[in-house]
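For this view, one protein chain was removed and the others were kept in their places.
Going in written order, the chains are labelled A and B, and every chain counts its residues from 1.
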Amino acid sequence: MTNLIDPVAEIDEARAADVVIGKGRIIFRRFMRNKTAVAGLAIFLVLFAFSLFGGFLTTWDKETIDPLNIGMGPSPEHLLGTSQAGIDLLALVVEGTRVSILIGLIVGGLSVLISAVYGCSMAFFGGKVDSVMLFILEALIMMPAILVVAVATSGGGQSLKELPSWLLLIAVLLFFSWMGTARLVRSLAMSLMQRDYVKAAKYMGVPSMRIVRRHLVPNIGSLLVLDFTRGITGAILAEVAFSYIGIGIKLPDVSLGVLIGGATGQVSSFPWMFWVPLTVMFLLTGSLAMMNDGLRDAFDPSSTSIGRASTKKKTK
Amino acid sequence: MSSDITTQPSVVERQPADRLRDAGLYAPGDAVLSVRDLNVRFNSENGVVHAVRGVDFDLMAGKTLGIVGESGSGKSVTSMAIMGLLPETADISGSVRFKGKELLGLGDKAMCRHRGSHIAMVFQDPLSSLTPVYTVGHQIIEALTVHNPGMSSRAKEARAVELLAMVGIPSPQARLKSFPHEFSGGMRQRVMIAIAIANDPRVLIADEPTTALDVTIQAQVLEVLHAAQEETGAAVVMITHDLGVVAGMADDIMVMYAGKPVETGTVEDIYYRPRMPYTLGLLGAVPRVDTSQKSSLVPIEGTPPNLINAVTGCSFAARCPLASDECRTAEPALLAVDGGTGGHRAACIKSGTLDGVDAHRIFHAPPVPVSKFDGVSRDGRATVLELKDVKKYFPLLKGSLFKRRIGTVKAVDGLSFDIREGECLSIVGESGCGKTTTLLEIMEFHPDQDGEVVIGGVSNKAATDGKTKQAMRKEMQMVFQDPTGALDPRFTVYEVLAEPLENLGMPKDAIRKRIMELMRLVGLQPDHVNRFPNQFSGGQRQRIGIARALAVNPKLVVLDEPVSALDVSVQAGVINLLDQLRAELGLSYLMVAHDLSVVRHISNRVAVMYLGKIVEMGDVDQVFDNPRHPYTRALLSAIPVPDPELERTRERIILQGDLPSPLDAPQGCNFATRCPVFAALPREKRDKCLTLEPALAAEEAQQFACFFPDGEIDADMLVVHA
Partner (left out) sequence: MLRYLGKRALIYVVMIFLTTSAGYFLAVSSLKPALLEQEKIPRPTPEQVANSFRLLGLDPNLNPWERYVQWLGGILTRWDWGRSPNGAYVNAEFADRVMISTRLFLASIILTLIIGVALGVYSAARQYKFQDRAITSYSYLVHILPAPIAYFLVQLGAIGVNDAVGERIFFVTGISTPGIEPGWPAFVDLVAHYAVPTFAMTVFGWAGYQIAQRQYLLDNVNADFVRTARAKGLTRNHAITRHALRVSFIPVAQSIAFTIPAIFTGGFFAEAIFAWPGVGLWSIDAIGKQDVNVATAMLAYGSVIFAIGAILADFATTLVDPRVRAQ
C-alpha cells in the first residue's frame, strides 16, 4: 500500500526537537497550539470564576426581593435587571451558572469514572460476565431516561423529597449518562488487549494488574478525557432541557434551565430575563465544544500535530 | 530491447520544456505508452513532497516493464499518475502518451474513455479493492457497460462468465452471483484481473498484485496474469518490491529510488550486470531460496531521503558506501553505462568502476558469524524446547445468543518437535495453516493445554505455581511481526526495555546499565533511549523489539515473521543481526515465516506445516534441496528467485485452489484435494491417500508424511515459461 505518512519525515522532526519532553508537556503544548480550544478554555474559566465570585458584582442576593424594582430591565442598581418576583437577575444567574457547572462537573466526572470501570470490567472478564453486563447496559439504554427523570424528580415520595431537586437530578442524569462511553471503553479495551505490546508484557510475565495500569489505562485515558468534556456539556444541556419543561430542577432551587424556562412566558415583555441566562448557557456549552476539538488533537498518539502546527503556514 | 529508453546524454542538461519537446520527437512510434519527465508533487502537512522526479520510459506492445524499488520510492504514484487517479491536489507535470495521444491534463471525463478500456490496472490489496456490497458479476459487468453501452445484457453476462473462467474461477456461471466476501484473497485478485482485462486493454498496470498473497497463491495469480497477457497481447507494467517476482516475467526493469529511476535496462543487464550501488545492494540484500549460500546479506544502512527537502546531490549518497564529495554536488543523470548495451543506463558517477564488483565487498557485509555450537553435533546439544503432541482445537460457533457448535477447527493437530541449543527451527506454510497458533500455544505455557510443552526442562504440566512460570518466562521471549504494534506508543524506548527488567526486580542502576548494553547490542545509538517508538524507522523499531526480547537473557527467542513488515534493504540488516546474536549469545530461535528465502538463510532446521500438521521436517538444506513431500515441492517451486535465466527455465508446480476450510478437512491425507502427485496417481493407488492418514515418518534425518514421496506430478500442474 502507499504509505501516506512518511516515516523519514517523522524522524527528522523528532530530531529537531531532540530534548526529551514529558508526555504531559507534549499534550499541553499540542492543546495550546489550537487557538479555538484555548479560547474555549478561557471562556470556560471566566464563567467558572463568574459563578464563584459573580456575587460580588451586586449587593443583592438571590432571595431578597426588591419591592421597588419588579420585572425591571437592566439599571445601575440591578445590572441585569430583576425577575418578575423582583429578585436581582445577576444574583440569580450567578447561582444558576454555579448549579449548572456543578451538575456538569459531577455528572461528567462520575459518569466517566463509572463507564471506565464498567467498560474495563466487561473487557477484562469477558465471557459470561461480559454478556450479563452488556445485557444490563442495553436494558438501561432502552429505558426512556426522560420518564425516569420525571418520575424521580416529581417528588411525591417521602424518601426522595428530602433531597434538593438538583441532587436528585444529578443522581438520575448520572444513572443514564454512562452507557455509551462504557460501550466504547469496552471495545477499546478489548482491542488494546489484543495489541502485541500487551501480549509482549504478558509473555514477559508482567502481572495483570500492572499491565492494566501501565498499558490499558493510559491508552484509554485520552478517550476518557474527551468524554469528560462531552459529558459536562451533555449534563448541562439535559438540565436545561428538563428544567425548562418543568421536570428537572424545581423552585426554589435555581439553575439556568429554571431561569430560561421561567422567562419564556413573557419573552416579548421581559426579553432580558430570557436572553441573559440563555447566553450564559451558550457560552458554557460552546466553550466546552471548542475545547473538545483541541483535546482530541492533543491526546491522539498518532497526531501529526507536532509537524502540522509548526509548518501550517507552508501548506496551502 | 523493448522499452527503448532514449539515449541522449545532452537531453538531461536542457530545460524541461526542451526535453519534453525532444521526448515527443524521439518517442519510438510503436510504443503504446511513453512517459516523459513525469514529476508529481503533493502538498502535505509538512511541505511539498516531490514524490516522482522525472520518470521516462517507453512501453512496447506485448512487452513487460518491471518497476522495482522500496516503499515510498514513488512506484505507485507513477502508476496512478499514468491512470489519472491521483487526487486533484497533486501537481503533475511531464507527458504521458498513449499511442501518441497525450493523457496528462485530460479531464476526469475524457480520461474515463481510456481508463479500463485502453489502460487497465490491478491493485495490491484484493481484500479492499472490490466493493463489498455488489456481486462480482455486477462489478465485472459494470466494467463492460462503461465502455460498451450498446452491449446486450446477455452478451455482457456471457462475457463475464468467460472472463471468470479465463482467470481460473471454478463454476464461473454460479460464482457471478457471489459477493466478494465469499471469495478468498487469491480469488478476489483473479476477479480484479478479470475486471482489468474485460475490455482487452493495451496496457495493463499491476501494482504489487501478489504482495498480499501466499506464495502458492502468488504463483497462481502470476500465472493468470501471464495468461491474461498472452490472451490480450497487452503490454504490462509490473510494479513490485520483490526482485524475484519480476525476474521471470519482465523484459525490462526500471529501478526507482527516492522518486527517480536510478538504473534501467534489460532484465539481464540489471540482474547480472548492475552498475549502480543501490541496485547492487538490493540484489545482495535478498537471500536466495535455491542455493545454500552461507554468506551474510548485504545491508544497506539508513533510510531513503525525505522527499520534502530538495535533493542536492545523489539521492543515495547518505547510504552509499562509495559516496564521495563529488556525489553530493550534483544529482547524477541517468546515463548509458560504459560498455553496456545502449539501453542500460545508470544514475551514478562511479558506474564505470562498478563492472563486476561484489556487493558484499563494497557494502562491507559482515563476516559469517561463528557460533560455539557450530562444531557440536545436534545430539550433543541440550534441548531447549520440546513439544509433544500439542493440539489446539477451536470450536466453530454460530449464532449470537444460543451458540451452536457447527464444527471444530483443528488449528494445531498433534505437533511434536524439539529445538536444541544454538539452533534455529523455522515453521513454514500458507497463512491459516496454524503457524501463529503454534507459537501462541508455546507462549501460553499452561498446565491445561492439550499436549506437553517442555521449556528448559520445565514441563507445562508442572507449571502450576507462579514461580515455575516466571522461571520459564526468563527462558523464552518473543519478537513480533509488526514492530509498530509491538511497542506501546506511549512508552519511551527506555521504558520499553526497562519493563522486563523491572519485572525481574532488578535494581535501577543495573537496569540502566543493561539497557545501554542492549542498545549497543542491537546496533542502536544508546542516546536514543529517550525517544518514542514513532520516532524510529521500521527496521529500528524491530531492533528495539529484539532488544526487549533479549533483555532477560533468554535461551530461546520466538520470532513471529520478524522481517516481513520491513523493506528488503532494511530486512537484510535485521537478518544479519539475528544471525550474529544467535552466534554470539548462543541463542536458539523458533521462527515462523512465510518467506522461504529468509527461512533458508537463517534456519538450521525447517518444519513445513499444512492444516495444523507437520508434513515435512528436517535439516534446512536437505529439505530445500531434496523435498520429499509434494506440498514442500510445490511450495519451493512457487518461490520466485531473483535470477531471470533460472526463472524462465524453472519448472513450477501450480497448486490448484486454496487451502481448504479446516471444517471439511478430508479424511486420509489432508493434502489430497490439492496434491499434484495424487492427481497423477492411477485410480487404484488413490484410495490409500483418501482413506489412510500418512504418518510423519523419518527417512534418515528427514521426516515427511506422504505415501508416494517420489511420485510423478500431474502434467497439468507443471508450468515452464520461456
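The criterion applied here is as follows: a contact is a pair of C-beta atoms (placed from the backbone, for glycine too) under 8 Å apart; a residue touches a chain by one contact, two chains touch by 3 or more.
This structure is a prediction, so every number in the text was calculated from the model and none was measured.
Colleague: Out of A:Ala42, A:Val117 or A:Ile141, which is the one that touches the chain we can't see?
Modeller: Of these options, the touching residue for the absent chain is A:Ile141.
Colleague: Based on the whole complex, identify which of B:Ile195, B:Ile614 or B:Ala672 touches the chain you can't see.
Modeller: Checking the options B:Ile195, B:Ile614 or B:Ala672, the one contacting the hidden chain is B:Ile195.
Colleague: For chain B, which positions touch the chain that isn't shown here?
Modeller: Contacting residues on chain B, toward the hidden partner: 83, 85, 87, 108-109, 112-117, 120-121, 123, 125, 128-134, 139, 142-143, 146-147, 179, 181-182, 192, 195-196, 198, 398-402.
Colleague: Go through chain A and note every residue touching the omitted chain.
Modeller: 135, 138-148, 150-152, 154-160, 233, 237-238, 240-241, 244-247, 257, 260-261, 264, 267, 278, 281-282, 285-286, 289
Basically, only the chains that are shown with their structure count from here on.
Colleague: Could you list, by residue number, the parts of chain B that touch chain A in their complex?
Modeller: 43-49, 71-72, 76-77, 124-125, 303-308, 443, 469-470, 473-474, 477-478, 480-482, 485-492, 499-500, 503, 530-532, 534-538, 545, 548, 552
Colleague: Applying the document's contact rule, which stretches of chain A touch chain B when the two form their complex?
Modeller: Result: residues 1-3, 6-14, 20, 23, 195-197, 199-201, 203-206, 214-215, 218-219, 301-302, 304, 307-308, 311-312, 314-316 of chain A touch chain B.
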